[in-house]
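Apart from one protein chain that is not included, each protein chain of the complex appears where it belongs.
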Amino acid sequence: MAIMNMVQALNSAMDVLLSRDPDVLIFGEDVGYFGGVFRVTEGLQKRHGLTRCFDTPIGEAGIVAMGIGMAAYGLRPIIEIQFADYIYPAYDQIVSEAARLRYRSGGDFTAPITVRTPYGGGIFGGQTHSQSPEALFTHVAGLKTVIPSNPYDAKGLLISAVECDDPVIFLEPKRLYNGPFNGHHDRPVQPWSAHPASQVPDGHYVVPLGQAAIVRPGEAVTVLAYGAMVHVAMAAAQDSEIDAEVIDLRTLIPLDIETITASVRKTGRCVIVHEATRTSGFGAELSALVQEHCFHHLEAPIERVAGWDTPYPHAFEWDYFPGPARVTAALRRAMEG
Amino acid sequence: MAIMNMVQALNSAMDVLLSRDPDVLIFGEDVGYFGGVFRVTEGLQKRHGLTRCFDTPIGEAGIVAMGIGMAAYGLRPIIEIQFADYIYPAYDQIVSEAARLRYRSGGDFTAPITVRTPYGGGIFGGQTHSQSPEALFTHVAGLKTVIPSNPYDAKGLLISAVECDDPVIFLEPKRLYNGPFNGHHDRPVQPWSAHPASQVPDGHYVVPLGQAAIVRPGEAVTVLAYGAMVHVAMAAAQDSEIDAEVIDLRTLIPLDIETITASVRKTGRCVIVHEATRTSGFGAELSALVQEHCFHHLEAPIERVAGWDTPYPHAFEWDYFPGPARVTAALRRAMEG
Amino acid sequence: MKNSLPLSLHIPQPAARPGQEPDFSSVAVPPAGALPRPEIDVEPADIHAFAYGLIRVLDEDGQAVGAWNPRLAPQALREGLRAMMLTRAYDEGMYRVQRQGKISFYVKSTGEEAVAVAQAMALDREDMGFPTYRQQGLLIARGYPLPLMMGQVYSNQGDPLKGRQLPSMYSSKAYGFFSISGNLGTQFSQAVGWAMASAYRGDTRLAAAWIGDGATAEADFHHALTFASVYRAPVVLNIVNNQWAISSFQGIAGGERTTFAARAIGYGLPALRVDGNDFLAVHAATTWAAERARANLGATVIELFTYRAEGHSTSDDPSRYRPASEASRWPFGDPIERLSRHLIALGEWSEDQQADLKAEVEGLVKQTQRQVEALPPLNGPEGSLEPMFTEVYQDMPWHLARQRQEAEG
Partner (left out) sequence: MKNSLPLSLHIPQPAARPGQEPDFSSVAVPPAGALPRPEIDVEPADIHAFAYGLIRVLDEDGQAVGAWNPRLAPQALREGLRAMMLTRAYDEGMYRVQRQGKISFYVKSTGEEAVAVAQAMALDREDMGFPTYRQQGLLIARGYPLPLMMGQVYSNQGDPLKGRQLPSMYSSKAYGFFSISGNLGTQFSQAVGWAMASAYRGDTRLAAAWIGDGATAEADFHHALTFASVYRAPVVLNIVNNQWAISSFQGIAGGERTTFAARAIGYGLPALRVDGNDFLAVHAATTWAAERARANLGATVIELFTYRAEGHSTSDDPSRYRPASEASRWPFGDPIERLSRHLIALGEWSEDQQADLKAEVEGLVKQTQRQVEALPPLNGPEGSLEPMFTEVYQDMPWHLARQRQEAEG
């Protein structure tokens, strides 16, 4: 057990995986000698060797294709895409190939790749370093989509993702890498060490895919969130003094529908929060599911708090980022509505 | 005025556009001499010249990039992607470039491209000739997404799309190209000539983007559909003898929210139908919107009828395709629920 | 600096369209045996000429000549001939049943049989192929059971892929045949990854991949060559230039001013351009590339120069965009006829044997067809909807289980 921030926890997960299984290898842009632009793979090449963690050409489709070929051979590649904003060139390989391979080959070939990529805003990255593309993957049958919100989960979920025989899109909220940011950009950021989930076992453990976590029990309203928005939701619950139950989804596909419906049936109210643009975001699916499963329990319209339907504009970082004020307002509306 | 099927109506739209505006040009795989694998551009090269309608290399990202460059210059390209299933290689150019150009350049450059592509099932095309990827575009700020369901709309909407200064994804339900198919694969298909919307003016006219059509007025339940599913919904309304109001959305983004909410406020019930996989499909957004706008009018859970969350399996064409039986069942549930 | 000459846009055009005489005058036909065979450890930069020439072994008289003659045993030649003929008979049988409406779609490889068959034979049985939809000859040459192939095409209970794929999109790990994707090009770069995995593990198996002239314009082609060059992947990268994509000729794919083999040069990879209708030349070039890869010298690009003698698929009618007689005027003849002539010239074969073999393979196809056609459909009364929902994931998640319930309702 050690205190780790999210970068360290992810690094530890990969270190454990590389040590346990010679079929695990890591590649991506700048991940080798340098250790990645966010330092997540730091030291892994040195510790495990040149062919276990290495740099790639800057061609995301080629990187993922290489991973699919390796996975079809029998390896278990961990692929880093430097920013989620740069995953689109690889979209065809992910959607048409990785996601379909098991099905279309009748189970003959599989593509157990894990695609790690930092996503989300809060770093003044402008429109090409801030995007949240999760809904583009949740729509694709054959993919699993995972988003951790703290170091403990990050490590346990990443190990699960790599050990899972399906292709997994593993989105890392980059704003959380170094601290549990809650969206109050004008208040000091807490270090991870002040958060209980920074206590991370050194060795192997898993957080299973498909299980949400109730990170704040409550009776008045259910908040569904993931990634950095979990911390924003927590801040809003505190700010608003509303007895919100905050659920950290952790895995979007497969979704933990039971935890969600149990909570909404109890509270009768639901607020969904994500950073991605609102229209056709994953919040839409959550809203549809909640209404399908809990219609007769709902006492107010389900609220969505999300990124505006615009590109992420550099100078308006904090006007765009869905912060605690917007979530608080939604909680209030849900309580009144 | 002439009787046209959908292929002819689309061809007529492009013929009109090419004739009126020297800046309009058409390109894509096999669209030139051959006239396209679905014959939609037949005769256009011969009539308008080699540089107005021509073949491209098989590189969808390159094709769209070429269109963006041309549009930035000041032309108005119509791009055919041979099947919607093959649009993914161009996804980055569409999402990161066409959709963002006006915004990121402060209005300095624009990308008024129209990307036409046949989509949807019902032709035993297997998983790579049957997909419905509309939700992957509706999530992207800066794009408009249009789907006609009949010859008259197809021509009028395509002219609007090309004349619009924003990039438009124009999805053509390929199962409807030659007849208004209603999903009863075991009954004879009607020719378009038997349908009133096959009466198509020869010259220029528009069907404006952003306006839905009530194709069947009703009082009991609202059905939201687009593309081939409009005809399936009509068949289900008839089969079920439920007084359904069927709305053909025609444009997904921007959505005609007023027509939708007026209808659901009236009926208190809503069934959404699409071919795309259910999870995170555009039906999720519709469901979320309807519940947000009409919560207090809803008398039953909103129903979604959609493609299963699997690839489109060749031998199971009619088990996968959401036909009238499934819509009828959903209508019944909506009436009871 | 600037002049006032208006710019103009060039759109490539094929030499002939329907109604015109086929015209192959711009296609050079170099003599067989003219090119030397470089050592496998040659510097790619020293053999640029091979990207523009054409490796040919079989001459006009059916003799095998020159340094590239692979000197195969007559028995191997007869096996190759049989596999090519069985492929052709199979293609014709499946085309017919498509026309009868018994299957939805089919893709023939007529005229290109030497590519898949000779390459399958030149590679090791353990090497993994990443084919397109036009390399059914790989499966046939490796002895994949014909009933399984046909089962896939019939999409019925004989289908090892459970009805999930369009006919012709086979998959068989056991026979070293990677699952075909309907999306062009995607497998080309995957093959490089597979080969890298083999190298990573210190294995001895190679990958071989195929792509059409048209599909070389896809991104995956560029990624395959880039990654293969960077990591010296043990892979054979084959471009089947059959002159046509669907209706667009190879000039639209970028072949008007250069060859497809030449693409390799810019990546520092060696390129061989081969008469694709010459069984011996294809075998020899593939062997060279495989030897090079096995010696840890990395990838080779081979352009197989051939002609798509029939429609693109059963959905296509080539007489709409090219002269109907073009195929018969292809200057490099037919691969089956050429190999048969060679065997006869060697005194190892006869016209009678040729006729017998034709009858045998056609009979085999017919008989297998009857057998497979008798199998029930997947979703008929004896079938189930299960294969629609399984294997999307390793384990079925709740939402799919629910949808399955609804479907089986």
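Think of it as A, B and C in the order they're written, each chain with its own count starting at 1.
In this section, a contact is a pair of C-beta atoms (placed from the backbone, for glycine too) under 8 Å apart; a residue touches a chain by one contact, two chains touch by 3 or more.
All values reported here derive from a predicted model rather than from experimental measurement.
Asks: Given the contact rule set out at the top, which of the displayed chains would the hidden chain touch in the full complex?
Replies: Within the full complex, the chain left out of view touches A, B, C.
Asks: Considering the whole complex, which of C:A16, C:V230 or C:A345 touches the chain not shown?
Replies: C:V230
Asks: Specify the residue from the set B:M4, B:L18, B:V31 or B:A72 that touches the hidden chain.
Replies: Considering all chains, including the one not shown, the answer is B:A72.
Asks: Which residue, B:L17, B:L101, B:V115 or B:A213, contacts the hidden chain when the whole complex is considered?
Replies: Result: among the candidates, B:L101 touches the missing chain.
Asks: Thinking of the whole complex, not just what is shown, which of C:F221, C:F305 or C:F332 touches the missing chain?
Replies: Only one listed residue reaches the unshown chain, and that is C:F221.
Asks: Determine and list the subunit A residues touching the chain excluded from the picture.
Replies: 29-30, 32-34, 37, 50-51, 54-62, 85-86, 88-89, 124-129, 278-279, 308-311, 313-316, 319-320
Asks: For subunit C, which residues touch the unseen chain?
Replies: Within subunit C, the residues touching the omitted chain are 1-12, 44-45, 48, 52, 122-124, 126, 196, 198-200, 202-205, 217, 219, 221-223, 226, 229-232, 234, 251-254, 256-258, 262-268, 287, 290-291, 294-296, 298.
Asks: Which parts of subunit B are in contact with the chain that was left out?
Replies: Subunit B touches the missing chain through residues 25, 51, 56-57, 59, 61-62, 65-75, 89, 92-93, 96-97, 100-110, 141-142, 144, 164-166, 210, 253-255, 257.
To be clear about the criterion, only the chains that are shown with their structure count from here on.
Asks: Can you name the chain that lies farthest from subunit A, using the mean of each chain's Cα atoms as its centre?
Replies: When every chain centre is compared against subunit A, the largest gap points to C.
Asks: Starting from the mean Cα coordinates of subunit B and subunit C, work out the distance between those two points in Å.
Replies: Taking the mean C-alpha position of each chain, the two centres sit 36 Å apart.
Asks: Would you give the residues of subunit B that are in contact with at least 2 other chains, written as numbers and ranges?
Replies: In subunit B, residues 61, 85, 88-89, 127-128, 279, 308-311, 313 touch at least two other chains, as defined above.
Asks: Tell me, which residues of subunit C touch at least two other chains?
Replies: In subunit C, the residues touching two or more other chains are 162, 164-165, 169, 181-183, 219, 392, 399.
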